[in-house]
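Every protein chain of the complex appears in place save one, which is left out.
The letters A, B, C, D and E name the chains in turn, as written, and every chain counts its residues from 1.
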Amino acid sequence: MKVVTFGEIMLRLAPEGYLRFVQADKFDATYGGAESNVSVSLANYGLESVFVTKLPDNEIGNAALNSLRRYGVNTSSIVRGGKRVGIYYLEKGASQRSSKVIYDRAYSSISEADINDFDWDKIFDAANHFHFTGITPALSSNCYELCKVALKSAKSHGLTVSCDLNYRKNLWTREQAGKAMRTLMPYVDICIANEEDAADVFGIVADHTDITQGKLDNDSYYKVAKRLKEEFGFKYVAITLRSSRSANDNDWAAILYDGERVYTSKKYPIHIVDRVGGGDSFGAGLIYSLLMKYEPQAVIEFATAASCLKHSIEGDYNLVSVAEVLRLAGGDGSGRVHR
Amino acid sequence: MKVVTFGEIMLRLAPEGYLRFVQADKFDATYGGAESNVSVSLANYGLESVFVTKLPDNEIGNAALNSLRRYGVNTSSIVRGGKRVGIYYLEKGASQRSSKVIYDRAYSSISEADINDFDWDKIFDAANHFHFTGITPALSSNCYELCKVALKSAKSHGLTVSCDLNYRKNLWTREQAGKAMRTLMPYVDICIANEEDAADVFGIVADHTDITQGKLDNDSYYKVAKRLKEEFGFKYVAITLRSSRSANDNDWAAILYDGERVYTSKKYPIHIVDRVGGGDSFGAGLIYSLLMKYEPQAVIEFATAASCLKHSIEGDYNLVSVAEVLRLAGGDGSGRVHR
Amino acid sequence: MKVVTFGEIMLRLAPEGYLRFVQADKFDATYGGAESNVSVSLANYGLESVFVTKLPDNEIGNAALNSLRRYGVNTSSIVRGGKRVGIYYLEKGASQRSSKVIYDRAYSSISEADINDFDWDKIFDAANHFHFTGITPALSSNCYELCKVALKSAKSHGLTVSCDLNYRKNLWTREQAGKAMRTLMPYVDICIANEEDAADVFGIVADHTDITQGKLDNDSYYKVAKRLKEEFGFKYVAITLRSSRSANDNDWAAILYDGERVYTSKKYPIHIVDRVGGGDSFGAGLIYSLLMKYEPQAVIEFATAASCLKHSIEGDYNLVSVAEVLRLAGGDGSGRVHR
Amino acid sequence: MKVVTFGEIMLRLAPEGYLRFVQADKFDATYGGAESNVSVSLANYGLESVFVTKLPDNEIGNAALNSLRRYGVNTSSIVRGGKRVGIYYLEKGASQRSSKVIYDRAYSSISEADINDFDWDKIFDAANHFHFTGITPALSSNCYELCKVALKSAKSHGLTVSCDLNYRKNLWTREQAGKAMRTLMPYVDICIANEEDAADVFGIVADHTDITQGKLDNDSYYKVAKRLKEEFGFKYVAITLRSSRSANDNDWAAILYDGERVYTSKKYPIHIVDRVGGGDSFGAGLIYSLLMKYEPQAVIEFATAASCLKHSIEGDYNLVSVAEVLRLAGGDGSGRVHR
Amino acid sequence: MKVVTFGEIMLRLAPEGYLRFVQADKFDATYGGAESNVSVSLANYGLESVFVTKLPDNEIGNAALNSLRRYGVNTSSIVRGGKRVGIYYLEKGASQRSSKVIYDRAYSSISEADINDFDWDKIFDAANHFHFTGITPALSSNCYELCKVALKSAKSHGLTVSCDLNYRKNLWTREQAGKAMRTLMPYVDICIANEEDAADVFGIVADHTDITQGKLDNDSYYKVAKRLKEEFGFKYVAITLRSSRSANDNDWAAILYDGERVYTSKKYPIHIVDRVGGGDSFGAGLIYSLLMKYEPQAVIEFATAASCLKHSIEGDYNLVSVAEVLRLAGGDGSGRVHR
Partner (left out) sequence: MKVVTFGEIMLRLAPEGYLRFVQADKFDATYGGAESNVSVSLANYGLESVFVTKLPDNEIGNAALNSLRRYGVNTSSIVRGGKRVGIYYLEKGASQRSSKVIYDRAYSSISEADINDFDWDKIFDAANHFHFTGITPALSSNCYELCKVALKSAKSHGLTVSCDLNYRKNLWTREQAGKAMRTLMPYVDICIANEEDAADVFGIVADHTDITQGKLDNDSYYKVAKRLKEEFGFKYVAITLRSSRSANDNDWAAILYDGERVYTSKKYPIHIVDRVGGGDSFGAGLIYSLLMKYEPQAVIEFATAASCLKHSIEGDYNLVSVAEVLRLAGGDGSGRVHR
């Protein structure tokens, strides 16, 4: 199974532990981004996972590429050139104090990539699936065009396509996002969103919900899923539902709509180690279990368990095995020592 | 707005993470103390915050001073000389294991400071407020005299004065504290205390309370506040109420009595990163919001939210912004990521 | 009071914090093992604690020995020689993700120790108590024979003997364990087990229990304790009862059966720092309080409080004092700061 | 004495110790830049040192500003706004392996600063000296204009002006540098250069020199200094002379030409801790000793000793006292312990 | 160009900095071994580098494999199974104190690998070169047989073969080594040795040499090279010559004999960061430059410069680029900053 993912990988700079930015004299330096995170997860599950991006031809670019290679991602389609690796600064929150992300991603090599940088016919050769997120077209008009070209090529190669809506307000307005994403949705088979994306991108709002109080209404999200399906004709719509009790403690669940039924996962109370990449790990779990032709309930349980585990792992990447995900999805969440 | 704070800044030596003293081969070295913590908070909120102390003329003294300067405190009134920077060792507790503090603060430069070391007229020039705590007069008889001189000067300059009772049993007995503090209270407008101080210093006990079981009775503390007001004629009495369920999890709330009504803050369940300086951050929030002329309910909400956030921050200093405090005081304690 | 403990001390290699093995480029290097952990606890409580093992005559062996000496263990009976210090790799779990232990302990010096390596008569001279666990005889047939010889000598010197069943499936099968341990039990006065050991080693199963769901039935364990007593004639049977809600949060309690009554400890909800060595610290608490001739209820409270505290301490060793244990056993679990 | 310095402060990200970029999973995060380094040195020597730049209004900007405040720099003239803090990545070389610097400074707040961002009349009020380097005008055409405006204002306020030529080939070509810098030199009294700058910027080449072999010819540099003086009418020309034997070991000396004589400093064999900022610390030493009206030989000895010491200090900033510099300049380079 | 390397990769555990084993409570955990080090170097130079070994199917095995993948090694021929990853402990020496290596490599998966574990026909398909060292046959009789089978297959596929003699006295005696290696030399085209190997393995001693005093006689080594060539018919013999002045400072040079002439490299005075893997990096440089068909003098300069640079890099792997090696080989050893 060969899956191609297209997007950005950034340098992530995070103070150690719970230190605030102004206290830090060291940053943990890891690499990640919504799309690269999915690609690492899929490689980790044993698929042939190809990540497509552009990285500058310097040592920081090398280090980003190595971080993918280390976990088994096929990096042979990564183009080298351009000026810089995008950066995001992450300050980990605790208790009532929120985590903070400061983006410094403008002018990255991928955001300035050219339409001719990638040979999609070659990239998609023998591939089964293509994944991207709403961040990639938001990076620049070039990237938007690149997404369109890639999607057309993917479809012409007969691939299934998934997209995580992933709205980022620092990259574009709701209006810009809505307009652009509407032109890309026709190529998408599987739509992935969190509890806010559908409202941000397409104005489809869940009732009875106040995320600042950690209150989510499941029934409302069933309706959101159905409206997404109706409007864009997706084969699957999956929505993650995060109830944030504090920066340390969240509840985590998800729903899957296959056009006929809504499947709801178990709900996990999570004591968080690192929540960045939670949504991405859900997407990867969904893609993997759909490609493995799991039953819908098993699909949503796999994707939710996979992303539950991500919250216990430092860094963007969800470094868990299929066996570990299946054990949790199968009901053992006791966290007992394995010897 | 210029606020002057007088007291001690110590070197704080803490094993990394949850290591015990006997396991440590490194100490995190930061600086703090009940009074310097307030001063940093006020600088952080944008006030002109002047800290007054005495530090030895060596590199450890420099480092203590730099830690204040780094966060914007005006250090131009700090006198240099004397023998040593006081030290406190901190071992962070977890679950049922208590945090431990070992003081090694005797013979510090400030404790041996001379009555002639400080020119209060100059220090209080154009100032609005003076803050000290019950620790400063406990350091030495010199320091007690210094407090008296400073208080008289503050009053003659028309400043409002706040005092955090801050009883420390290693520095003096309850009797000594009571006797000395009674002579200083006439100069104080705003009295700040925690759930134990009033009993320790003035023998005013809250009924129905067992702090080793984390049981506090709010009504009893209303009475304590009123008795403090009656006895000393304070304009405001504020009391913090900590229910300690474990070393990791505390409930945190506070009350404010303005002579007419008791205002009670929201109660925060806190998952603790570092609780040292919690009370000091409350004092700073109180001073700031009173100086900003917030309504009494807003004052107690600001002070409590500010000090709630302190528990999520490593070190003595409460490095939060006014905006962050107001967001929590306004009701968003979900800890969601801010991008 | 002189207590002799016989068994293994290993190098423990653990990634920092919650990092997974594949992320680690540093390992915290400490030393520990079921038996050495007990020995350190007893030295810490002020007893003369002698640890008997074999360590290679190289610097890693020196470091293991020094770790014992540092905390006051008498290491003069440790034999030097053989090839290697056994290792265990520990990955700390979080939330729904389990901790992982990878053992690399084969061919260690102690596992290949010879029957002539130890002079038990000399070792047991003036001793009061002998402790071993079910791991020692499982290491090798040599070690099994060594246990037998030691037990006979202990009995001939009039020592009381305790054994923690400690079943390890990587070392032997349930059948092997059962067969071997049955030959050693006649020498044992005090039998210590966790909620799984009796079933694993002797096939004595507690009803109504599902450890993957954190469900334990106290009554069933009373029956297990009684059956152990009936079958092997122990003077005391103590069983720890861990309910694992997640890798971070466990409930912890224990029971003691003295042939007449079952004594049940308080139950502690624990927010875990490091749970390895929890059972060993229980054993040490039990041995100490029995040697001190505490009343049965005080014994089980002391042992359970001691082991509750262990969960808040990094590394295998339970570095708490008798005073700290008594404070918790006496009811103060609030974790308030001690100044 | 009030000295104003104008330029950039960047985030410096450096792998720990001698790790290469591709090995690093942590970066030491400090702040620095050619101009801010001078400003910190001057504050450290006890002058009133004002640093002028623009920093984004986010926490990374705060941290950069705090790093200046911590060491006593007056930051009240720093403008907040714009998009990002410039970054440079530093890999420390060793033996025959060179140090590497990767710049990621484009689009920084200061490089996009507006001509109206700074009120030079206010900034230069009561000031004695203005310092900038060849990097500032190279950042952008805006910055070039800002330099011109600042220089005119400085002259109209009667300040002396120093400039470190500091050629950076990543920012502009030799031709661009030469053209621009020629328009700024008329305002400059004191010209500072290293062994390559005069050739790079103005085409004034020292004969008999091969820097890749660590061979420098002093006589040739006397001629370079004289030609600089003749061409631009500087009052002082100072040139640092680094002979690089390896990444660990350099020889370091400097010359000062006052239009009449060339003064040559002692030559220091340096075992390097961190050589970044070496030239900047020389500039600061020069400015300080000239403002203090030292004799020319004392000036060049102070500046060279100061910058020699910088090589023993981690980070960009030269955290030495006047007393320490004078001790070395006075001849004690034995490095004996001071108790 | 495809190069296959066969041998071991171990976990390397090293105290931080210059700490001794008995001081360490952390180990830097990296991976390496004589053969894997060569494989990483070749991947780093852009060749297709295949590493063949056996690793246990656990997370420590995963981490070892990932360390190769991270730097571009093709790991698809690595067999998983067996019991453990071999370990070596490394204590870095300084000044007159020697570095210490403690091996704990017995019973590793590769040492117990079976003759049927590897399909050499498939592994050597389209390959150009095969490399192994004298350590591999020393691991076990199985490994010796595996080497013989691999060598026969390599020859039948027309590969050139290189061998680094790499005598390890902990693995076998000089007699055993000599006897075994003599049976393997007929398959070898390129023989690599350090200043001691030829004497240890084949009894070919260099005169006038005392390595404990850092005295090596070049002429004697010319004779050693010639005798090796005469005895075994190698196409090339290369010998590295280390003069150890102290644990920090070594001189490093090498000679190459092509059957006609002896080519001598420049001699580098090295200030050492980490000397482990120095010889391996020489071997990789030699293989690369011979495969690239450099002239003999260029070959020995490339290999020596590559290995000179290795001494400046932490860990076993020589993470330098071809460009960096060529710059040093070309004469720039000044270590100046590259911006």
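Here is the rule we use: contacts are C-beta pairs under 8 Å (C-beta built on N, C-alpha and C of every residue); 3 or more make two chains touch, one makes a residue touch a chain.
Model, not experiment: these values are computed from the prediction.
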| item | value |
| --- | --- |
| Per the touch definition above, residue among E:Lys100, E:Arg174, E:Lys223 or E:Lys266 touching the missing chain | E:Lys100 |
| Touch with the omitted chain, as defined above, among B:Thr30, B:Gln96, B:Ser243 or B:Ser289 | B:Thr30 |
| Given C:Arg69, C:Lys229 or C:Arg245, the one touching the chain that is not displayed | C:Arg69 |
| Residue in contact with the excluded chain [from D:Leu139, D:Val161, D:Ala206 or D:Leu309] | D:Leu309 |
| Where the unshown chain meets chain B, residue by residue | 13, 20-22, 24-30, 58-60, 62-63, 66, 83-84, 87, 89, 91, 100, 102, 104, 106-107 |
| Contact footprint on chain D, counting only the chain that is left out | 17, 71, 268-273, 305, 308-309, 311-315, 319-320, 324, 328, 331-339 |
| Missing-chain contacts mapped onto chain E | 17-20, 22-23, 93-101, 103, 168-170, 211-214, 244-249, 275-276 |
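What we mean here is this: only the chains that are shown with their structure count from here on.
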| item | value |
| --- | --- |
| Equivalent interface to C-E, taken from B-D, A-D or A-E so that over half of the residue contact pairs match | A-D |
| Distance from the mean Cα position of chain E to that of chain B, given in whole angstrom | 62 |
| Overlap residues in chain C, where contacts from two or more other chains coincide | 17, 20, 22, 25, 100 |
